[in-house]
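First up is the structure itself, then whatever we jot down about it.
Missing here is one protein chain; the remaining ones are kept as they sit in the complex.
Going in written order, the chains are labelled A and B, and every chain counts its residues from 1.
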Amino acid sequence: MMVETEVKEIKVESKEVTFRIRRYDPETGKRWWAEYKVPVIRGMTVLDALLYIKENIDHTLTARYSCRMGVCGSCGMIINGTPMLACSIQVLDLGTDVVTVEPLPNLPTLRDLSADFTRFFEKHKLIKPFIIRVNKEEYESPQREYRMFPEELNAIIQFAYCLKCGLCYAACPTSAIDKLYLGPQALAQAYRWISDVRDEGMIERIEVVDSAHGCWRCHFAGSCSAVCPKGVDPAQGIQLLRALALSLRTGRSKVKKGSPIVQPSPATRRPGAVEPPKPTVNIEVVKENLKKLIESIEEELPSIASALKEYMESL
Amino acid sequence: MDERKVKFYENMLGIVGNIIPWSLKIPGNPERWAFAIHRLTGIYIALYFLLHVYMTSQTPYPKAWTSFIEFTTTNPLIVFGEWLLFGAIVFHGLNGIRLILSEAFALGIGRPKRPIYPYVMGSLAGWQRKVLWAIIIVWIILWVAGGVVLFHESGWF
Partner (left out) sequence: MVRESTLSLLQYVTAMILIIVLTVHVLTHIPGIMYSSYHESLEPNNVYRNYRIIGGVLAILLPVAAIHGLNGLRGILLELKQGRAWELLVNIVMVILGVYAIGLGMITLLRWLGILYWVG
């Protein structure tokens, strides 16, 4: 039965904002400014506007995006002169009638607003972003775990929030002229891995970082920290790294040993935790029913039958 | 499969991006200005130093020295350049102290902590920024005082 309802018309106020976008065609090598008029409503992000342009005005506009909520780091671009994530800024918050969007600088532009991150990722790989241990036995066939207390995690979690969005690399003045400079992201991550308690690769990473285009080409302009969308503070990481490199060079500090390998502690009930309620089901009846089910599906679905058998034995 | 020739555009900001602080609009970042001025004053002082060593070697005491000093203290371009040099040395030295503290000893930049939104960057919120403001105030005062002394002695007012 159809019910007739009256739908009230909701008027949404929209403002027309002009988007000036730096276009680039890799096949012809042409670069030009393209202008698009977008009706912007409250809450619309720059990424929403770019997708509106792509869907309704110009299908050839190219931009990278993925999560649309500021956790993947794909949509880094220069918006009104500031490096930001396109999904994390609302158009009306910018406050201008003309919004200028350009691709990230210091990295090659592939097309329109997408930059090629190969150079960026190669530099990240150079600083060995993984745990390095001298004794490779546990490393290669892990049986237990490297001990890390929650307080020790606090020393690295700030740098672990890095999205590899490339905004810091775009903002850095040294990256603007030096193509070989490791960049704030790689250097901050080098510090993250060196200061990880489980890691024993300090010497290897210091050798990479203590080079002609390593941490010594940073001059603490702080732009990387000013544009970081995740609070990583790469400038702090690099200065700490330099102080560490200097103190190693002058012999004031020594190479540390990694945290010991420990057996994960067995789960114990937290004192004062509420006890689970007593089972109201007769466990024997459950086992009977499970046995019947296993016998019936043994031929057709042997893997599921064996898993159910294991479960039955654990009861 | 046809091989299309594609050219990436090397989008480096270049020297303009390095030395001009307003090439990117980044709010809340006075350290970028301090870096640019530190670099420009450093170049100026280094070039002056080489000139200074050469000039003092070519002007033996007493006659050539006297005529050299007469020239440099009366030529308005040189007097102005000396005033700029004085400001350059004061800023470069004071900012250098701040850089030694924050870069070599990692002081005034905070320590890593768990980031909680809205993010506050430890290195930009630490006391190194207060030191930067103090440096700028002392620099302006000393530079203006140096200008008053220099221009008064050169007879400009």
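FYI, a residue touches a chain if its C-beta (ideal position, glycine included) is under 8 Å from a C-beta of that chain, and two chains touch if they have at least 3 such contacts.
Treat the numbers as computed from the prediction; the structure is a model and nothing was measured.
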| item | value |
| --- | --- |
| Which displayed chains the unshown chain touches | A, B |
| Residue touching the undisplayed chain, where the options are B:Val6, B:Ile97 or B:Val120 | B:Ile97 |
| Hidden partner interface residues of chain B, rising order | 15, 18, 39, 42-43, 45-46, 49-50, 53-54, 56-57, 60-62, 65-66, 69, 73, 89, 93, 96-97, 100, 103-104, 149-150, 153 |
| Footprint left on chain A by the chain that the document does not show | 174, 177-181, 210-214, 216-217, 242, 245-246, 249-250 |
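Heads up, the rule we're going with is that only the chains that are shown with their structure count from here on.
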| item | value |
| --- | --- |
| Chain A and chain B: spacing of chain centres that average the CA atoms, whole Å | 36 |
| Residue ranges of chain B touching chain A (in the complex, touch as defined) | 4-19, 23-29, 31-32, 34-36, 38-39, 99, 102-106, 109-117, 119-124 |
| Chain A residues touching chain B - in the complex, by the definition given at the top | 24, 26-27, 29, 31, 78, 80-83, 103-110, 115-116, 154-159, 161, 170-171, 173-174, 176-177, 179, 195, 219-223, 225-228, 230-233, 235-237, 239-240, 242-243, 246 |
